[in-house]
Structure formats: C-alpha cells, structure tokens
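The structure appears below as structure tokens.
Of the protein chains in this complex, one is absent; all others appear in place.
By letter and in written order, the chains are A, B and C; residue numbering begins at 1 in each of them.
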Amino acid sequence: MTQTNRLQGGMIDRSRTLSFRFDGKAFQGHPGDTLASALLANDVRLMGRSFKYHRPRGPMTAGSEEPNAIVELRTGARQEPNTRATTAELFDGLVANSQNRWPSLRFDAMGVNDWLSPFFAAGFYYKTFMWPAKFWEKLYEPMIRRAAGLGSVSFEPDPDSYDKGFLYCDLLVIGGGPAGLATALRAGEAGARVILADEDFTLGGRLNAETHEVAGMAGHAWAAQAVARLADMPNVRVMPRTTILGAFDHGTYGALERVSDHLAVPEKGKPRQILWRIYSKHALLAAGATERPIAFENNDRPGIMLAGAVRSYVNRWAVTPAQNVAIFTNNDDGHRTATDLRTRGVNVAAVIDTRPDAPDGGDFEVIRGGVITNTSGRLGLTGIEVRTADGGQRKISCGALGVSGGWNPNVALTCHQGGRPAWNTDIAAFVPGSTLPPNMSVAGAANGVFTTHGAFHTGAKAASQILDHLGLSAPAPDLPEAEDGPVNLTPFWHVKDAKRAWVDQQNDVTAKDVKLAHQENFVSVEHLKRYTTLGMATDQGKTSNMAGLAIMAEVAGKSIPEVGTTMFRPPYTPTAIGAFAGRSRDKDFRPVRKTPSHVWAEEKGAVFVEVGMWLRAQWFPQPGETHWRESVDREVLQTRKSVGICDVTTLGKIDVQGADAADFLNRIYCNGFAKLPVGKTRYGLMLREDGIAMDDGTAARLADDHFVVTTTTANAVGVYRHMEFVRQCLFPDMDVQLISTTEAWAQFAVAGPNARKLLRKVVDDDYDVSNEGFPFMACAEITVCGGLRARLFRISFSGELAYEIAVPTRYGDAMIRKLMQAGEEFDVVPYGTEALGVMRIEKGHAAGNELNGTTTALNLGMGRMVSKKKDSIGSTLSEREGLNEDDALKLVGFKPVDNSKPVPAGSHLMTKGSQVDAAHDQGYVTSACYSPNLGCHIGIGFLKSGHARTGEVIRLVSPLTGIDHEVEVVSAHFVDPEGERLRA
Amino acid sequence: MMIDHPTLGPRDAAEFVYMGCASLINRPDWQAEDALQQFIDYGYQRDNPSGAHRELWFHEGGDRSWLVVTRDTVTHAITQVELARDVARREGRSK
Amino acid sequence: MHDLVAITPLGAAEPRVDTHGPVTLSEITDTALASVAARLGQEEQARAWLGTTLGVAAPDPARVGGKDLTAFWMGPDQWMVEAPYRTHEMLAPDLARQAGGVASVTEQSDAWCRFDLAGDGLADVFERLCPADVRSFKGGEAVRTSIDHLGCFLICRTPEHFSVYGPRSSAGSLHHALLVVMRSAH
Partner (left out) sequence: MRYSGFKVIKEALTGHRGWGPAWRDAEPKSNYDYVIIGGGGHGLATAYYLAKQYRQSRIAVVEKGWIGGGNVGRNTTIIRSNYLLDGNEPFYEFSLKLWEVLEQDLNYNAMVSQRGILNLIHSDAQRDAFVRRGNAMILNGADAELLSTEQILRRYPFLNVNNARFPIKGGLAQHRGGTVRHDAVAWGYARAADQHGVDIIQNCEVTGFRIEDGTCSGIETTRGFIGAKKIAACVAGSSSRLMTKAGMRLPIESHVLQAFVSEGLKPVLPGVITFGAGHFYCSQSDKGGLVFGGDIDGYNSYAQRGNLPVVEDVCEGGMAIFPVLGRVRLLRMWGGIMDMSMDGSPIIDRTHIDGLYFNGGWCYGGFKATPASGFAFAHLLATDTPHETATAYRFDRFARGCMIDEKGMGNQPNLH
C-alpha cells in the first residue's frame, strides 16, 4: 500500500523515489514533497498529539503556520523537536517520530487527560495544587512538567554549524508569491539592488497551490519563469528557504536561510542555516495570507484541515488527504477546493456553506446555511454531522474535511515596531494599519487584496513608489492576465452550543475556555491570551487568535476591533537558537587573545588561565611538582631571591601625544601629572566622575608631548573609551591624540635582586641602567640585543627591584628566550599570574578585586592622592559625606592567628566577641594567597576604620565555606614595607 | 538600528557603545559656588524623555568618534547625528 | 644589527597560506604600520604633509590610497600608513621626524595581524563576516568593522584582493573565522 492517496500531476519529481520512516514505519515519497504531503500520500493522517488533552491530530495546514502535525525530525544529536511536518522537505532517509505521546502515537496513555478535560478548564491550575505548600515542588509540579512540553531534545551538542551574514539592498521583497514576484521583477529591471526572500523552497506562493492561469499558462509555471528571469539579474538575489523573521529598526530585517535542512546532513564545511541581517532602504511585504478555521464540535480530528491546504496538497503535491472529502466554508474559496478535488477525480461528499445564499457549485452538493455539529473518528475523521438550514440533522461520511473561515493577511511584520493592524469589514480581517515600520510597503494578500490580479497590481504600484523614492525609473509594467474574482464571505467564527470546539488546537483552548475567561473578567486580549494560553502555541496564534478574538467579542458584546488584537512579535516563525548564535559557540564563543610569549610558554609546559579574553600563563610546573602551590611558591621565592620574568603585555597601553597631553592626564588622573619630568614614570589613580576608583596604572613621560599610559588588563577598553570621551566631549580644544598600543609591544616584567644584572646583558651598552643612571620610576626609549628598539620602565608590581621592558611584539618570543638565556646564571624563573598575584598581595597593591567599582581612593588608602588644587574627573563627587565617613572601609592586611589557617578571599570580618550577622559586618577580604615568604596565608581587604585597628585580632568568617577563625589586622605591605628593595 | 554617521554614513548601531544623555557634555565648573550640588545633578538626574532624546554614542567599532544622536525613545527614529566634539565646542567647552 | 628572530602573528617562523575553492588566504607579515593623527589646529598642514608623503592626497574617510606608501583613514584627521616592513621597519620614527610637529605618529606595526584574501567571490566570504557593504566595494575602500567580536580594518585593494587587519593577539581566532567562512561560502 504505497502512496494510495497520490494523484496525477503536481510539482513533484516522480522520476525519483525517496524512502523515509515515520514512527519506525517505512514510506516513500518524491522530491518536492514535504513530510506531511508524503505521509498524506501514504494515507497517514495521524501525525501528532495535542499539548494538554493529547488529542490525536493531523495536519491542519500546508505551511509554516501548522499547529498540529509537529514531529521530532531526525535522530541522535540532530533530533529536532517540534518540527512542522508541513514544511519539512522530504529527503532520502528522513526519519521522523511523533512526540508528546506514550507509549505510541495511536495509543497514548496521556489521552486520559481528554476524558478529564472538564477538570482542566482554562486556568484551573491557578485555583488548586496549593495544599500543602511543600507539595508543589515535590509532587504537583514534576507531574505537570512531565505531562507538559512537546518534543524532546537529544541532550547532545548540536553537531551542525551555523553562519551569520550581512546583506545590503535597496529593496527587500518579503514573499515570492505573485505580488512579490511582480515587484521584484519591476525593481530588478529598473536596476535596484533587490533581495527576494521566501520561506518556501519553491517560490510562487499560492500560484503553486491554485489552478489559476497567469498570462495563459499555469500559475506555477509563470512563477518559475519569473524566478528564472530574476535569477539572471546580477542586481537581484533570490533567496528561497529564507524566512524574514523580524522587522527591526531603521530597515534592518532578520532573515533565516535554511541552507541544509533539506539534506540528510549538511555538506562538509557548510552551515545548517544562516542568520542574515539585511539592511534595506525599502521593504515590500508580500507575505500573503493565512486561512483561518471555524470552531465546531470535535473540529480537531486528523483529516480536518483548512480548505486552502487541501488545495495545496491536491494541486501542488498531487495528494488528497482522503478519497472522500467534505468542505465546510463561509466563503467562495471553499467551493474552489471542491472544484479542484473534483477535477482531480476525488469524491466531494458535500460542501456545507454557512451562507443561506451560497452560490451553486459544480458537480457536488452544496448544503446552504448548514453547519457541522459534530465529527466522528477517533484517530482519523470518518464522518461529520450537519445541521441543515431547516434544523434537520444529516450524517455524512468522509475521510477529510476542508474548512475555510476566510483569510487573514499576514500582517505580523507590519506590527514588529509597535504598529497595530486595522479591521477591514469587507474581508472580516485585520489588514496592515496606518503605522508601518518606516519604509515598508505592503502588497497583495498581505494587504487584504486576495486576487492574483490584485496581487500583481498592488505589487506594481508599490514598486513604482519605491523606485521613485530610490530615484530609479522603469517602464510601466506589462502585467500578466490573472484571475480577479471577488471575495464573497460572511463572517462565521464558531458553531454555537458546541461542547468542545477547538480554537487553539495545539494548546487545546476551546470556545468554552474563551467564554470562561470572560466570565472571570480576563477580558482584555492580553488577559485572554495569558489566562487561557490561546495563541501561545508554536504557531504563535496564526491559526487561533482570530477565532478567539471573535468569540470574546461576541460574549463581551463588542466588535472585534473593540476587543483589540494581540501584538505580533518576532520571530515570524520559531527559529533555532543555534542560528542566532552563529559561529559564536563552544570554544568559538569569543576570540582568544594570546600573549607574545604564548608559543614559548606552551613549550615550557605552562598552565594557562583565562583572564578576560586573554590566555595567560598561570604557572610553569617543573618536573616533580605535583601541586600548583609548589610551582607558585617556587616562582615567588626564586623571584624574590634572584630574578623572575613575567609576560605583562596584557596591561593596556595608550599612547597619549599632543601639546596638552600633560594637562589632559592631569584631568584624567586624580593625582598630579603636569609636572612629571620627561624620563619619569608615575603611578596614577583614575576616578569615575562619581568619585569611585575606575582604574590605576602608570604614565611614563617619553617627551614633553608624549606619554605612555598603562591600564589594568580588564579595563583597557573602558579606559580608552573614557579618555576619548574626556578628550572629545569635555575638553575638545585640548591638543591630545590617543591611540591604543597594547598589542604593539611585548612587555616583560623582570623582577628580583638580580634584575639589573640580567638586564645589563640584553640592554645595549649605550644605555645606563645603573641605579643612579636609571633610578626607580625612570623610563627611556632604548635598544636591546644589538639595536632593537625597546622601551624600559623601572616600575615594580612585585615590590622587588624590577623593570618592565617592551619590544615590538613580533620579537616578543625571541625576547623572552633571550631574557631566559641571559638569566640562566641567576637561575631565572618565569612566573605566571599566580605568582604575580602572590607578590602583589604581599606588597599590598590593589588590583581588580580591590578596584571593584565601589571603592574610593580613601578606601584604597590613597585618599591624599586626590588633588584638591586642580580639576580632575571625580574629584568633586568624591567629597560626598557618604564616601568620607570616619569609620570608612580601608585597605589593610590580615594574618591568621593560627598560622595553619587560610584567609580566603570573600570572607567577612567581625569584631571579636560580637554577633556574627550582617548587622555586625566589619568588612571583607578581597584577595588572599599563601605567602611562601611569610610561611602562612595572608589576605588584604577592606575593614571599617582600617589602619586604626592594626594589631587588633578580629574574626574571619565564611559560613559559605565553613570557615570561622581569628586573624590579626596588619599593614597590607607584608614584604619590604619601606620599599627599600624596589629602590635598590 | 542604524546610525547615520556624519562622516561614514549609515552604520549598524552594534558598532557603537552607548553612554547616555548628551547633557553629560555639560560638565559643571569645579570652582562654582555650588559645585557639589551641580555635580550631583549632572551625575544623577536625568530628563529621560519619551520622545526626542539627545544622547552620546561612541563609535568604538569604527572611527572612535563620540556622536550626539537625536533619537526618539518611543519610535527609535533618528533625526540628527553630529560629532560630539562639534557639539561640545558649540556649547562652549574648550580645554 | 640585533639577533632577535621575529615570529608571525600565528606564532610560526613563516607566514601561513591557505587556499579553499577560489580564495587564497595569506598571512602577511611584511607590513610596517604607523598611525598619523593631526595636531589640533594643524589639520590642514597634516593632511598636506601626508599627501606629499604618499604622493597622492591623504585618503578621505573610509578610503585607502597611496603609491609606495599607502594610508587608510582611521578617524577624523587620523590615518594609518602602510609600508613594507623590510624597508620601513623604522616607519613610525621616520614619519614622526618628517611630520615636523603637525601630527602625532605612533608605531602600530605589531599591534595588528594582517591577512590578505585574494581570488573570486570575496564578497561571498566577507558578507558572512562583517556588516560592511562589501558587494558595493570597487577598490579603495577601508572600513573599521567587527569580525566575530574582533575590531578589524577591512581594506579593499581591488574586488579580488582584500586585506584584513585584526588585533595581533587574536590572529589565531581571526584566521580560524576567515577559514571557516571561506569553507562555508565556497
């Protein structure tokens, strides 16, 4: 029994047969099929289960608005939950499984919910499950969660890649139906840069689904010709399988191109999907319309679908959903479906038309003024019950039912920027309102013009206007002949007195639920939606919102536009999270920055650590070292004993030049810089305008009008931005030029008593590095290794005699090798960020943990640095009382009373004997380490009244990590407090 | 969102870093009698209008210009873009 | 002459070359760079001097130009001068001397890594990398833009030859992004 429902003709390639499996069973279809069309061809109508009541469901539509026929597509890591069978292109080997059912689609134990549905009315859960309170997390919620949800994820990383891109155009045409094609042709011929995007894999829109002729040929043939013409234009980009997701500000559109979803797996190196950001000067929305159902008793059985979808299946895919089909309609479109079915030789059981004055059909029965009062068939439609105009009841046997309640223009994108649609009584539907996104026009069915003729003409008119705006001209178009039938429709939303008539099929919201919402005063559209979940399903309300609104209007005694409409929000159709992330995932989430000595450090077996984007050497393990502390202790001790080398390139460097450079720095730093002599470096503290410390570093004066400023690694970008703000916005007449040079120079700290001796071996003889010739805080431009330009700064973060030497980055690798070689006789060690941290804590230097955005110069023990004699950023607001309290937090050091105890960062401080709670909090430890020099853990941190409490024993508590012991308040300068070493 | 850069033409706002109200250009005089109060207002009080808003954007991913952009906070429509340096000079800032 | 041996931004002794489809991606190391920013009030003089140095007018915004030396626009009254490193290792100090105080010059040679892409279909590659309108480029364009979170300069020498300057420390990430997209686009 293969493809028993396949008809003649259609836009499928019968020369090839594709095999696929659904719920383990093998089927066949053809290229051009969707999963839904192929299953229908094989007489499979049951494809899913609904969300709440687990009702059996089949496809309701033939497009992306599908609420019912959603499946788990593919298996393994590529399993894709909630995939619309109606848009999934068939490929050979496709595997799909039904979802939200157990144990099988045909027998779903959760179907019991359907029998219990009276208890599960809208919002029932807000009224119960409250007792006892503890049971919610333990019992009720797990139960609800297991039952809820639709498809499942594989729990394996998505193996496919996603790409991103950026496109520019004069005109973005959204939708490749007649209106879109006509517009694209016209604009393309006029020379505009055009992008034509359509979600379908074959452009043409309804031309592919209808039997209307265009210019004397089949509509789909005309569409194919138009697409071919467009493809030949170099200024036009035709993008099938591309959904415009959202209309964002200033002509920016998001688009998803499904590059590989029609393949079993993407080609090597190719992405699964691409998220395009399209920058358009104009956009034309020609996204067509979506048919809407009518709500009636048991209107959700597999085999009941929209009448237009029946035509799509019949005409495009040459598939009939059953051999005997009935139609339920309030408009002429339904009759068209019957005609098309008859043309293809399918039996039409009857056309039930709600209109007493419905037109005559062809060779099928029309039941005028009739309504469907019930349907039968547990897993698929077997028949309908009809109440005729005279009140009689008829039972009609059928395997499928096409329903048409009219069409809703696809206005979603017109509303993405806050615009509201307007009600059009003629077609009883919302059409685009007066406030469209800037530079968007709408044509064709999306604008409520439902004929092919109208689509061509409104498209051509929009094209003229857009071309005028672009300053382009094109000859008046010769529009093809096309059908131009009027829309004959009498609004009819639901059959009254139904016990259960589905409005939102996926979420199982019935007409009664809408009425109950009204009864409970959830009348506003947003309340209705949120209370009943109407329109919150994966179809985003495309098939349900209108009926819900209409029923609410009816019970509230208002018109539909008075009740309102809900907002349409992006994305137009649900879109893979992976696509929005693009290439920036896993290890490629953010770029990596490597230091100039990275290759060398790798050779040395360094352990690396992420510091922002940077990868830095954390420590350099030596053979035999089994614990990181061994390595770090060794690096610290050896540096303090002899000499160590550390790559400090990551510190930000900003080149500041200009006649006013010194004055500029005087404004930037709270301490004075105007009088810094050439050849000297000074420590500087920058405040934010609110008086809080922003960053610290050094500024070296290389010339009268030339400084090099360093920043912390973390704040390099922010400080540069801030300096540009001060330069451009606050003091625009200062002669100052700024540029970052962070990456231009490889910079190494050479620290320790033997630092000078080591440097002497690499610095060229022309330069004096003696203590007298190059004292503490000196700086100079020098040469090294026989002529390489370099910069030398005598600054120290470790507290030792130390220098920082900078060479052009390309020589950084060679430089560290040279330094290590020169240091061999001193047993030089490379040290990483851990040892760097230990030594700066031993010296009591503030770093990121102390400059945490809430601390002032006063807190940092640098209150006196804030010059009162000049204007600098932050100096005024730093004077506020709250920042200058007598017992303000001050940076001090801590040593454990019991030397074996740790002093962990993040611990809080309590006065001895006081209560341990927030009210008695005295401060906190910011940075801590084991000091191999002191032989115990030490910490620095902020303590109320700070130094005044030196010698006091206080209580260090970290209830989070189970720590509570005593520490002594000491100076933060644990090592060489007088600074003799760094001046040596 | 697109910002029509006065030198470079329309550029994606993603290339820019936003700071806030352009009134931040008008930094008070530190020697004024009521300097502290002026700085408090400057630092903390905002018009925050719904409608036209003059605001500072930094073209960090571009030419490193600070711009003053006049943008409607309800519709996001941008009506004017100027180099902040020109605005600052016009508003009397110097050195 | 010093005895230090340079390594490439990708961390090797020799520059790397990769070809995929019609596109060749080359790591370029023979480039010296120096930024030139006009001093306040000296904008016209700085532009004139730079024009003399380049042998063509100082490039307009978002443009690149020159002969032996080339320069591209970086910002208001600010340019980046490019020259062969072999012959111009001292580009910045040389320019600083020549500028005679009308411009501030800063060495930028090693702040950047440079990758050149040559071949057909480069727009297909770059439209997946950055929000620049590369399809409209005819040669001579220079824009600062963002490639996978990296601030880069994109220089269109000709539609068949682009240069990308990115932060040198992230050469590996930038190279990876370029290669991935070359494979995706071609």
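FYI, a contact is a pair of C-beta atoms (placed from the backbone, for glycine too) under 8 Å apart; a residue touches a chain by one contact, two chains touch by 3 or more.
None of the values given here were measured: they were computed from a predicted structure.
Colleague: Thinking of the complex as a whole, which visible chains are touched by the chain that is not shown?
Modeller: Answer for the hidden chain's contacts among shown chains: A, B.
Colleague: In the full complex, which of A:92, A:213, A:249 or A:385 touches the chain missing from this view?
Modeller: A:249
Colleague: Which is it among A:129, A:201, A:683 or A:776 that touches the chain not included here?
Modeller: Per the contact definition at the top, the residue touching the missing chain is A:129.
Colleague: If I consider the whole complex, including the chain that's not displayed, which of A:28, A:154, A:388 or A:435 touches that chain?
Modeller: Touches the omitted chain: A:154.
Colleague: Thinking of the whole complex, not just what is shown, which of A:521, A:626 or A:900 touches the missing chain?
Modeller: Within the whole complex, the residue contacting the unshown chain is A:521.
Colleague: Please output the residues of chain B touching the missing chain, sorted low to high.
Modeller: 1, 12-14, 17-21, 37, 40, 43-50, 53, 55, 71, 73-76
Colleague: If the missing chain were put back, which residues of chain A would it touch?
Modeller: 51, 78-82, 100, 118-119, 121, 124-131, 133, 136-137, 141, 144-146, 148-158, 160, 162, 164, 246, 248-249, 252, 254, 275, 277, 416-418, 512, 516, 519-522, 524, 526-527, 530-531, 533, 536, 538, 540, 567, 569-571, 574-582, 584-590, 592, 609-611, 688-692, 848-849, 852-854, 877, 880-884, 904-908, 916-918, 921, 924-927, 957-961
Operating definition for what follows: only the chains that are shown with their structure count from here on.
Colleague: Looking at A-C and A-B, which one has the bigger number of contacting C-beta pairs?
Modeller: A-C is joined by more C-beta pairs in contact.
Colleague: In chain A, what residues contact two or more other chains?
Modeller: 166, 277, 279, 660, 733-734
Colleague: Would you mind listing the residues of chain B that make contact with two or more other chains?
Modeller: As it turns out, chain B has residues touching two or more other chains at 12, 60, 64-65, 83, 85.
Colleague: In the complex formed with chain C, which residues of chain B make contact?
Modeller: Residue list for chain B touching chain C: 7-8, 11-12, 14-15, 60-65, 83, 85.
Colleague: Would you mind writing out the residues of chain C in touch with chain A in their complex?
Modeller: Against chain A, chain C makes touches at 1-9, 11, 29, 35, 37-41, 78, 90, 93, 104, 106-112, 127-133, 135-136, 148-150, 167-174, 176-177, 180-181, 183-184.
Colleague: Across the complex, what residues on chain A touch chain C?
Modeller: 161, 163-168, 268-271, 274, 277, 279, 583-584, 588, 590-595, 598-599, 613-614, 649, 655, 657-660, 705-706, 733-737, 739-746, 783-789, 807-811, 813-815, 818
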